[in-house]
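What you see is the complex with one protein chain gone and the rest in place.
For chain A:
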Amino acid sequence: MQTFILKRIATAIPTLLGMSMLGFFMVALTPGDPVEMELRRLGVIFTPDQVTALRQEYGLDQPIFKRYLDWLIRLLHLDMGHSIASGRSVLEEFKTHLPLTLILASLSLSLSILLSSLFGITAALTRSQILGSFVQFFSIFLVSIPSFWLALLLLFIFALSLEWISLLGSGAWYDLVLPVLTLSLGSAATMGRLIRDRILAAMSEDYIRLAITKGLSPALILRRHILKSILPPLVTNWAVTFGALLGGSVIVENIFNLPGLGQMALQAVFERDFSILQAYLLFMGLIFFVSNFIADLLNYWLTPHFREQNSSQGATE
């Protein structure tokens, strides 16, 4: 177990380093001198000498690789710079905006898992053509609808027509109902289809057929045999879905006016707040890595022979 965890972390280090390089060089190579831009923004009249002095002070005259190392060391001390727009430290900005996005994504993931299991298992077990077609139709329908449009439809139905909720939000917990519904419906449809296909595939395996001939009850076969074989790929899929939900939260937070990470990043795009964007990129990469890591751990625990097979890969397969 320990070697597995260590190995997994060791293989992640190059990827995380690569992400940090991507984040750093994207900012460093963006055209325009940051010192001049900053001075202009402040409305200060400056001479070339002052610019050179400031560049020296910020270490911008150093070779780019040295600057990257310095930046990386500061990053390890959780110093990610300041937001140009608000003047607060990037870390503080994250602390304010992160919880909402995490809650949103976690709730949506839970609801998707619940809905998809319900539909996927029912559709597979009853082998009902109607239900199967229904799941398939719904999955292609929900995959094709842009999430922003789904959100607007839900708002149209529940806020404008039925007037069950206020368009402006009320600050209570049920403000999250529609955002969570928007985020989870699409992924629930895809996952439901996956579950149904996996169960049907597993049911044609010899050992399941044997279990059926032996006269075991469907519930027992499902619990003891089928779930065991389909759970690992599902767990991996959930981790990937979690990342996608974090991405999707950008749109949903925008529509429902929720002050999460996505709104913060979008604002940073408009204000060209590079340090926020840089940190956002790194942070999302880190969250995505952690969720995949948890999925790998779960899989390791679920399947004993996993340790031989899985030494480096897992999430991307």
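Here is the rule we use: a contact is a pair of C-beta atoms (placed from the backbone, for glycine too) under 8 Å apart; a residue touches a chain by one contact, two chains touch by 3 or more; residues count from 1.
In the analysis below, contacts and distances are computed from a predicted model.
K.L.:
Name the absent chain by its UniProt protein name; which of "Xanthine dehydrogenase family protein molybdopterin-binding subunit", "Protocatechuate 3,4-dioxygenase beta subunit", "Cytochrome b" or "Nickel ABC transporter permease" is it?
P.N.:
"Nickel ABC transporter permease"
K.L.:
Can you tell me which of A:Phe119, A:Trp238, A:Tyr280 or A:Tyr300 touches the chain that was removed from the display?
P.N.:
A:Tyr280
K.L.:
Among A:Pro99, A:Pro218 or A:Gly247, which one is in touch with the chain left out?
P.N.:
If we include the chain that is not displayed, A:Gly247 is the one touching it.
K.L.:
Please identify, in ascending order, the residues of chain A that touch the omitted chain?
P.N.:
Output for chain A: 14-15, 18-19, 22, 26-27, 30, 129, 132-133, 136-137, 140-141, 143-149, 152-153, 155-156, 160, 167, 200-201, 204, 243-244, 246-248, 250-251, 254, 265-266, 268-270, 272-274, 277, 280-281, 284-285, 288-289, 316.
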